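Just one protein chain is left out here, and the rest sit where they should.
So, chain A:
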Amino acid sequence: MAEKASPSSNSISLKTVDGKIFKVSPAIANQMLTIQPLIKDSDSSTIISLPDVAAFHLTKIIEYLEGKPAAAPSAVDAFEAQFVKDLSPEELKGLLIAVGYLKVNGLVDLMANTVAKLIENKSVEYVRKFFGVVNDFTPAEEAKCRQEHAWAFDGVDED
C-alpha cells in the first residue's frame, strides 16, 4: 500500500468521453477536485472515465495546470491571458463545462470570468445565442419582463 500512496510512483489514467486516455501525474490530477478522492486508491492500471470531458478540453486543462507559473502574480496574469486568448466562444463554453465538472483549481474562476467578460453589456439576443438558450417566453411575457427591468437595458452594446 505504501508504494501506491506515494504520489510520484504512479501516473493516473484519465479517459475522456471521446475515448482518449491521458496519463497525468498525481500532482496534476490532485488539482481536479472531483477526481481527487479517487487518486489515492488508484494505481497505474486504474482508468478513470470522465463522461463530461472531451480530449481537447482535458488537453487544455493539463496545459493550464502544468504551465501555470508558481510565483509572481503578474506572471500568472500573463499566462492566463495567453491561455484564453485563442479560444473561440464555443471552446470557451465547452472548457467551462469540463472545468466546472472536474472542479479544476483556479481554472473555474478564470473560465467563468472570461465568459463573463464576453457577455458583459451584450444584448439579450447575443447572450442567448452565446449560451444556446432557447427563448421559451411568449413575446408578451418577454416584453413584460423587459419592462420590469428597463434600467438594465441602458447602454447595451449593439452587436
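A few notes on this one:
We take it that contacts are C-beta pairs under 8 Å (C-beta built on N, C-alpha and C of every residue); 3 or more make two chains touch, one makes a residue touch a chain; residues count from 1.
Note that contacts and distances are computed from a predicted model.
Selecting from "F-box domain-containing protein", "S-phase kinase-associated protein 1", "Ribosome biogenesis protein BOP1 homolog" or "Protein CBG24664", the unshown chain of this assembly corresponds to "F-box domain-containing protein" (UniProt protein name).
The chain not shown here is touched by just one of A:Ile28, A:Ile62, A:Val84 or A:Val115, and that residue is A:Val115.
Where chain A meets the omitted chain, the residues involved are 17, 34-35, 37-38, 41-42, 45-52, 54, 90, 93-94, 96-97, 100-101, 108-109, 112-113, 115-117, 119-121, 124, 127-128, 131-137, 142, 145-146, 149, 151-156.
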